[in-house]
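Following this message is one structure expressed as structure tokens.
Left out: one protein chain. Kept in place: all the others.
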Amino acid sequence: MKIIIEENYEKMSRVAANVLLGKMYQNKRVNLAITAGSTPVKMYEYLVEDVKNKAYFDNVHYYNFDEIPFKKKTGYGVTMSNLNKLFFEPAEIDSDHIHPLDEKNYKTQDARIAQDGGLDLILLGIGADGHYCGNLPGTTTFENLTSVVDENATENMKDILLSEVGGDESERPDFYVTMGPKSVMQAKEIVLFATGAKKAKIIKQAFFGPVTNDVPASLLQVHPNLTIILDKEAAAELD
Amino acid sequence: MKIIIEENYEKMSRVAANVLLGKMYQNKRVNLAITAGSTPVKMYEYLVEDVKNKAYFDNVHYYNFDEIPFKKKTGYGVTMSNLNKLFFEPAEIDSDHIHPLDEKNYKTQDARIAQDGGLDLILLGIGADGHYCGNLPGTTTFENLTSVVDENATENMKDILLSEVGGDESERPDFYVTMGPKSVMQAKEIVLFATGAKKAKIIKQAFFGPVTNDVPASLLQVHPNLTIILDKEAAAELD
Amino acid sequence: MKIIIEENYEKMSRVAANVLLGKMYQNKRVNLAITAGSTPVKMYEYLVEDVKNKAYFDNVHYYNFDEIPFKKKTGYGVTMSNLNKLFFEPAEIDSDHIHPLDEKNYKTQDARIAQDGGLDLILLGIGADGHYCGNLPGTTTFENLTSVVDENATENMKDILLSEVGGDESERPDFYVTMGPKSVMQAKEIVLFATGAKKAKIIKQAFFGPVTNDVPASLLQVHPNLTIILDKEAAAELD
Partner (left out) sequence: MKIIIEENYEKMSRVAANVLLGKMYQNKRVNLAITAGSTPVKMYEYLVEDVKNKAYFDNVHYYNFDEIPFKKKTGYGVTMSNLNKLFFEPAEIDSDHIHPLDEKNYKTQDARIAQDGGLDLILLGIGADGHYCGNLPGTTTFENLTSVVDENATENMKDILLSEVGGDESERPDFYVTMGPKSVMQAKEIVLFATGAKKAKIIKQAFFGPVTNDVPASLLQVHPNLTIILDKEAAAELD
């Protein structure tokens, strides 16, 4: 486990971008699974600038690791829509290099990634509850591969799903799909980043506490190639 | 996870020896942690023949991953004595290439291995109770690095320790040391092998059941580079 | 450069087989380019036994690195016919895992291998004139990728081609194809093996003398991951 602590969100985001870029400058196919959400907003701003119109990155392929489908709307779900907006569209990534996971193909996600040569790196955020990807406490367990999670998986899952689709009940799906803990652990490298004081407690708990399904991200601490990138606030509870 | 099933103990042992040899033919330092016990007896017979007096294996370094000290007797404990008899002595391995873990240096085991470049491969057996190294149910938990385990860790630990020193109460130690689950997971590659019908049930449980501290070896199923080598009897409960 | 010296042809062949097997026990696609000829005869005897009917080697793919087409006979040329007889047929390798280079597809050989993820290992023999693959003195130069070599490339090329097709003038082709020096150097690992006193001089010259197109194999000494496996006779001129 390598821990990188940077002064602030901007510098943390720059390092995260650099770690991704470092994987990308290779003369072979590189497979990256990347995260949507708010943590990576700044990182994608940097990456877009570094990646847009660069023919020399035609070796890089992108994967999403979870998806929340809209109930009625067709096309991309919540995750891919967000990735599209933050990165794929502004960076003008060719669609041949984007490999969406969705509710129709999730059963083959692990096999497809293995067939493509495996993930060189998976970039994860972490929730205050210790979740990463769609692995929330009570939804998946460590031995799960890519899975569907039902609206009844936990008490408040319906609320979470409603919130994810912007509060529009007519679009609230009754499930989502996610790469499971075992799927994520198969990546050659795992990078997890976090920003802000609200993440300080879970960072300590997940990476210096017990490995338990109650804190899903705690499993990642036993991966042989894990890098954690934090700003000072998120690292505040570490020694 | 790659599963290799061979017809019988001899062929399984030959494949295990080949997997180790495959790592050893390199032009750089190679660090191997290897197992004592009964499962590897035949494998070491093969290896001794392939390794003895071979100057071209002077790049290979060996580590033990647990040790049960004798209470009075000085010198090697149970594990190193066994490895010495099965492999190091007959293969005439130079002592400079053997890095014993013992009760005096266990606190630095993880740091020393990291300093040496990490383990390229760790070869493990498995007990019917799901233990590997000295990680028995109730002794260590997934987040543990190299640890000392006390004679009171479990109800029957004193009996186990007595049995390990050959039933001589005057030599029964009140603790042993072992690389913990998190230490083992840091290896670049994990190889676990098993023989015989008495292992069939635990093989299914550990590698196709839940990841739980109740079955210590179940954690290994999430390592990104795990190979399991079985004879037909040990594989009997797999599909 | 790692040099492995074994007592005799049989032991040298066993080590060569072991080095190949060591690459094959992986949970990902493995691409091997392998040599025809007389040096590998014993090695393939060993390999056939280790590989035949082993479902756990379904990750391994095989490539030939040169081909001499018959003038009239259709089907495989000299190299693939030989590999078929020595290894693919007796080991019952599935045709989906064999990727023949021939006179029709040679222009795409390098691109196809790159597309498949590159060669994990290429196993080469060496001629007394310093040739490997079809890179004979006077035919290719270090910067060449996979190339066609004409019957007029060197003074005695027509004789060589005649000899290769068994002396039947009606089958003598007027060219052959070979992976060039630059193609071979792209492999992640190069293994070269040699047997017998008649190779002793060229082994010293190629690996301890000048890097020159006059001794094609001399280029291999600068590859970052080269292993040379010799019996004592072939190693006789080394210090």
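Which chain is which? They are A, B and C, in the order written, and residues in each are numbered from 1.
Simple rule for what comes next: contacts are C-beta pairs under 8 Å (C-beta built on N, C-alpha and C of every residue); 3 or more make two chains touch, one makes a residue touch a chain.
Every value quoted in this text rests on a predicted model; they were computed, and no experiment measured them.
For the chain left out of this panel, the touching residue among C:Val41, C:Ala128 or C:Val211 is C:Val211.
The residue touching the chain not shown here, chosen from A:Leu21, A:Val41, A:Ile98 or A:Val148, is A:Leu21. By the touch criterion stated above, the residues of subunit B touching the omitted chain are 28-29, 114, 117-118.
Within the complete assembly, residues 1-5, 15, 18-19, 21-23, 25-27, 50, 56, 59, 225-227 of subunit A touch the chain that is not shown. Touching the omitted chain from subunit C are residues 141-143, 181-182, 185-188, 209-211, 218-219, 221-225.
Assume only the chains that are shown with their structure count from here on.
If you average the Cα atoms of subunit A and of subunit C, the two centres end up 44 Å apart.
Work out the mean CA point of subunit A and of subunit B, and you get 34 Å between them.
Among the residues of subunit C, none is found touching two or more other chains.
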